[in-house]
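What follows is a single structure, and I will ask about it in a moment.
Excluded from the complex is one protein chain; the other protein chains are retained at their positions.
So that you can tell them apart, the chains are marked A and B in the order they are listed, and the count of residues begins at 1 in each.
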Amino acid sequence: MSATLDTVHVPPTASQTRSDLWRWSLLGGLAIALVAAFFLNVAFGSVRIPLSEIITILTGGEASKPSWSYIVLAFRLPKALTAILAGAALAVSGLQMQTLFRNPLADPYILGINAGASLGVALVVLATGAATGFLSNVGLLGDLSLIASAIAGASLVTGLVIVAARWLRHAMTLLILGLMLGYATSAIVSILIYFSVPEQIQAYIAWTFGSFGGVTWRQLLILAPVIGAGLLLAVLLTKPLNALLLGEAYARSMGVDVQRVRFWLIAGTSVLAGAVTAFCGPIAFLGVAIPHLCRALLHSSDHRLLVPATLLMGGLAALLADLVASMPGSRTILPLNAVTALLGAPIVVWIVLRRDGPRSDFSS
Amino acid sequence: MSEPILQTDDLAIGYRTRRHAPHLVAERLDLRLYPGELVCLLGPNGAGKSTLLRTLAGMQPPLRGQLRLAGTDLYRLSPQELARRLAVVLTDRVEVGNLSVRTLTALGRYPHTGWSGRLTPRDEVAIDQALMAVGIADFAARSVHELSDGERQKVMIARALAQEPQLLLLDEPTAFLDLPRRVELMGLLRRLAREGERAVLLSTHDLDLALRGADQLWLLQPEGSIQVGVPEELVLNGAFQHAFRGAGVAFDACTGAFVFQHPPMGRIDLVGHDLAAVWTRRALEREGFVVSGHEDPPATLRVAIHDQEGQTVWRLHHEDTYQDFPTLSQTLRGVKTHWFAARTEQ
Partner (left out) sequence: MPLSLPTCLADGQLPLLLLRQLVLSLLCLLVLAGDGWADKPAAAPPAMNLTNGCVEHYDPNVDYFPEKATLAYAKGFALQYFKHYKVLTVTMPWPEAKESFRYILVQCGTPVPEDTGGAQVIEIPIRSIAILSTTHLSHLELLGALDRLVAVSTYDNVYSPAARRRIDAGQVAEVGRGPSINLETLLDLNPDLVTAVGHDQPQYNSHPLLSNAGVHVVINSEYVEPNLLGRSEWLKLTAAFLNQDGRSQHLFAGMVQRYQGYAAQLRDLPTAQKPTVLGGFLQRDVWYVPGGDSYIAQLVADAGGVYLWANDAHRASIPLSFEAVYERAGDADVWFTSNQDWFKRADLLAANQRYAAFKAFRDKRVYNNNARLNDYQANDYWEAGIVEPDVQLADVIKILHPEILPDHTLKYYRWLP
């Protein structure tokens, strides 16, 4: 019975390699779609600019109207890049949270990051002085103060959660803690809103709509490396994420330092989601919907495929949402969050209905 | 006998609570696990099987005592080092979503691969061997959620094997399986222990299979002590009966099975020696009769089994008459009729 098993090597079956190949080519397709969407996003916007002009501008030439040049280079280009970064960041961190908490409805804001950032912004916008409002502090830092306050708020909540993560044994407890922190900060924001004048409320609500268009090249210089670092961390955490698919008990038995991995996952998510929220406002649905979409598309829960897939698909979805929100051809724009919700909600519903069937694409 | 893979000295297991004194589950445990052995951990509910397994698996530190894995203090090992020597299989069915059998098995290589998880040819070989050893190489490409519970547990075992452990711990791996699958799994585990030169420890409620399949039994008594030995020894010295005594249930050393205990209704004589006789005896005992052979004084009812032209016939002797029955069911009904008739007469 015991043949020398060392020499027997069963090659992966032909069907297996074929299906693997299929998956990787799908990833390639996603990458191409992402690039295409990028160009679409730059080419179409509120103002109609002929395609030839776009190409001229992008290749360094002079446009017929200088305002077009400005619009494409200083407005649309950074907006598109921001969309890719933000979409990738949210989708990947959503994937991380869904795997860590083994919860298909988890999103990057599940630990109250969003609520903390909102609280920071609300304190600046709603609570500074009686007759002020808008985007500046008394010290007049303007846009940067908004970003800073969002980061401060997000960090506060994240800090609390991370400290708790070291002490708590079960992921579920952490999840509930995060949820409750979220509710608490939302309550405080509600109180602030209640005592504010309409102009301040309008300014705050404008922030909650989310936007990629507010990020200038200079801000991108900060945002891009931060998100890059978060995404790199996510790639490095691919291996333990796969182990976590079996649950924390099995993961421990395979040598995963669950406490440490949990810490890094939470830290990574905080950085990714916190940065996006700080620079772009809270953006809903991408974090929840994209991982499911990728799982369904690739028929796999393997994070070696899912992490790059959510990265690409997240950027793609964000570009498309931004395109729809800018309502090409009309002079107005839709709030970004409304568009992501309109696109994302049906996807989540579809996913949930599919799960209802005999085939399951995700662990519960 | 080689060195033990796992060794405990004066181990005390339990768990610490925040406010009260630590809760002791079992103590003075001196256990040894040798390569090539299949050991079953048995005990009534609440005796502490799970606690012991968790402690041995490195998930729950002991209250005191020594615990060594291949000579090193188990709790001093890093998670990765531990994982290279020890693998577990748990009871619960794990929903992993959409992974192929091979991918899931490959997860077992976790402690052996680098930060990226990339599989070297050596890793692939280990995976192949694990799949083959468990006998599921044929559906390596299939998705895990397509499999039945039994096949799924095999995949989890394959995954554990892929870790190339010296010690395999299983926590009630057969709990959700039907009998044929349970038998198959026990056989598999025996083979893995023997042929792989590894120690396999599993906790189970399946006493029958444990008695038949294990090389050693660790019997956890309700009061927190443990008895170690060859299964048959533990039956003969009464340890089994002691561990599993309960209301109305007793372990019958003769049959090696549990029987319901109730005050017997009466005595019936049984004549016959073949297979039919064995099962007739069981039926009568289940009905509550004590079955005897030729004894003095003879019982009021006697069942004699004989062959009549190739057919088995049961003859029920009652006082001076007899009645023939072609099937066991009818025989039993006849017995009961006569028995209760006799009772009411009295």
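One rule holds for everything that comes next: contacts are C-beta pairs under 8 Å (C-beta built on N, C-alpha and C of every residue); 3 or more make two chains touch, one makes a residue touch a chain.
What you are looking at is a predicted structure, and each value in this text was computed from that prediction instead of being measured.
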item	value
Left-out chain, listing which of the shown chains it touches	A
Residue of A:Ala31, A:Leu58, A:Ile188 or A:Ala206 touching the missing chain in the full complex	A:Ala206
Full-complex contact with the absent chain, from A:Ala31, A:Ala184 or A:Ile333	A:Ile333
Selected residue (touches chain absent from view) among A:Leu144, A:Ile222, A:Val235 or A:Ala249	A:Leu144
Residues of chain A in contact with the chain not shown	45-47, 65, 67-68, 70-71, 74-76, 129-136, 140-144, 194, 198, 202-203, 206-207, 209, 211, 213-214, 216, 218, 281, 326, 331-333, 335-336
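Here, only the chains that are shown with their structure count from here on.
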item	value
Geometric centre distance via CA averages, chain B-chain A, whole Å	49
Chain A - residues contacting chain B, complex	1-2, 5-6, 8-10, 12-13, 15-16, 19, 236, 238-239, 242-243, 245-247, 249-250, 252-257, 295, 299-302, 304, 359-364
Residues of chain B that touch chain A when the two form their complex	57-59, 78-84, 86-88, 90, 94-100, 102-103, 107-108, 110-111, 113, 115-117, 124-125, 128-129, 131-133, 137, 140-141, 143, 145, 163, 191, 195
